[in-house]
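The other protein chains are all here in position, but one chain of the complex has been omitted.
Let's turn to chain A:
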């Protein structure tokens, strides 16, 4: 079991309030991702749950039990750090065995569990090496091994893949997702990688300046962002925003259109907005055009990779009518359809 409840959690470092007031309910077995810009308090929130930082006020409950004042060792959670944080003076075997040793498990049982974890994570042939003699990916596996052997109530990950190269990151992402499907243990995963958040999460918490902007499934956030911040944060490339008269036509303070929600034409006049291609980023499967739209500014447009564009090409854009997001002056999403 591993449900986690935060009730009005507040955290200040001295005078500086980092997390004003957060309440969250994370259900048992869920995979929850915390995303948000750098410095928004993702790691701090995770460390509060871990017990590595003390809350300034508010309560944290694990399976309904208040653990606000409990030290990390008593919470039964496992954490995987960005730096892996392996014990450099211990072999891989001893690293993985350490939490079991701390739990005073009999040696025979420890050996069995370490063997099993090593087999699951393909670490068999490295068991007697020191962490120093391992690659980044192998170290990450050891860190995960150390976390899973003790069968924690929940796993906490703080940007575990950000030190790995792109290809390995994709592999490890899949491995962690598979691990979650296999173990069905609650996982909280901090990242600022869009793709990781969208692909791994059951639900995503979008944080901004220590506040929860929205908590929902990836598609919910994509389709129905609660406000301009979430709309701009979820989705890659970023949503295009337009203020002023063009937005007023839609009865809103500002409107947003995702790059993938444009109809694009090169025929003169065949589109709502006329513009000039500034830069064309051709990825093969897709092409991202940065278009200078007359009177509205720079916009990003996604199109298929079939057509070639050059700097200075004239293009005509039409936003898909039912995919226009509308926001009021405070940035909150307007739900009703434009009139």
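Following the convention adopted for this analysis, a residue touches a chain if its C-beta (ideal position, glycine included) is under 8 Å from a C-beta of that chain, and two chains touch if they have at least 3 such contacts; residues count from 1.
Heads up, the rule we're going with is that contacts and distances are computed from a predicted model.
*Asks:* Which of the following is the UniProt-recorded protein name of the chain this complex doesn't show: "3-isopropylmalate dehydratase large subunit", "Sorbitol/mannitol transport system permease protein", "Sarcosine oxidase subunit gamma" or "ABC transporter domain-containing protein"?
*Replies:* Missing chain, per its UniProt entry: "Sorbitol/mannitol transport system permease protein".
*Asks:* Please pick, from A:23, A:57 or A:83, the residue that touches the omitted chain in the full complex.
*Replies:* Spelled out, the listed residue whose C-beta touches the missing chain is A:83.
*Asks:* From the list A:29, A:58 or A:72, pick the residue that touches the absent chain.
*Replies:* Of all options in A:29, A:58 or A:72, contact with the hidden chain holds for A:72.
*Asks:* Considering the complete complex, identify which of A:2, A:41, A:99 or A:160 is in touch with the unshown chain.
*Replies:* A:99
*Asks:* Which chain A residues would touch the chain omitted from the figure, given the whole complex?
*Replies:* Touch set of chain A with respect to the missing chain: 50-52, 71-73, 77-79, 81, 83, 85-89, 98-99, 102-103, 146, 150, 156.
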